[in-house]
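Apart from one protein chain that is not included, each protein chain of the complex appears where it belongs.
Coming up: chain A.
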Amino acid sequence: MSTPTLQLSLGPVLFYWTRERYANFYREAADWPVEIVTLGETVCSRRRDMKLDDWLGIGRELTQAGKQVVLASQTLIESEADLRDLRKLCDNGDFIVEANDQSALQRLSCAGLPFIAGAALNLYNPATLGVMKRTGMQRWQAPVEMSKKDLAQLIADCHQAGVSQPCEVFAYGHLPLAWSSRCFTARRHQTPKDRCKFVCQKYPEGLVLRSQESRDVFTLNGIQTLSSACQDLRYELPDMAAMGVSVARLSPRAEGMAEIVKAFDQARQNRLPPPDPLSVVDAEICDGYWYGQPGMDNTRTVAS
């Protein structure tokens, strides 16, 4: 069996779970075939059950289990308190940080610390990736809306321009699509964000937003809006590796993550059974972005 060239990473948990749930999840994840685990709260500064020390503790355990650990910064920075938390995160001394906002870029580049560039930084061209490489970027994530064709060209152009760095693609999970200062989960409960009573914890995989025809469209997750369907690029992994993608990111879901990781691990070794159109239809899958179509499209249902 050939050694897989594509690494698998576990993205940060985007949802607001309980401490117990996080602890159990990462205890299990220690045994999963993923090389990289990204930890931390990237969505809402009001989600404070887990302190930085808690993440560092989990990080050390995962390091012991042989994982590369990354700490992710918050995507929307709004206040001085957010900046104080960001500073502590950047100065953690142990783990590399995933910058999800330009405030993090500033902290990290000023401190001379290397960083991973997150998907919301909008890195679409070699010139921008050149700037990022100059400031200390070690790996970058493609914007979620970027197609395979564009990404292949971008990776090739970066190579030519001498600004190549390992690239990570969002390969599985609810796609992070937008951030607001308004909390849509609190709004559903008719309470202001400042008195949200942490209702997000009631929804370990977000709250479904449907059209008036009962078509699932988005997933509300506090101030974040995610896709309703799960992007699933498991069958694309060989192509991804061939075009120079280094890491496939799997975004944690509340249930069944062990099976998903296993399927991706098999897929990167070309050992996945062929797609079963029926089961795919049941799972609410999308892969449109990868094919340059609307992100919600599922190209695999077309034939069935």
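Convention: contacts are C-beta pairs under 8 Å (C-beta built on N, C-alpha and C of every residue); 3 or more make two chains touch, one makes a residue touch a chain; residues count from 1.
Note that contacts and distances are computed from a predicted model.
Chosen from "Amidohydrolase family protein", "3-isopropylmalate dehydratase small subunit", "Ubiquinone biosynthesis protein UbiU" or "FAD-dependent oxidoreductase", the protein name that UniProt gives for the omitted chain reads "Ubiquinone biosynthesis protein UbiU". Only one residue from A:38, A:103 or A:298 touches the chain missing from this view: A:103. Across the entire complex, the residue among A:77, A:200 or A:243 in touch with the chain not shown is A:77. Of the candidate positions A:96, A:183, A:200 or A:250, contact with the hidden chain is made by A:183. Only one residue from A:5, A:92 or A:135 touches the chain missing from this view: A:135. Check A:13, A:96, A:257 or A:296 against the missing chain and you find that the one touching it is A:296. Residues of chain A that touch the chain left out of the display are 75-80, 82-83, 86, 101-103, 105-107, 109, 120, 122, 124-132, 135, 143-146, 150-151, 153-154, 157, 175, 177-184, 187-188, 192-194, 207-215, 217-218, 220, 225, 227, 288-289, 292-296.
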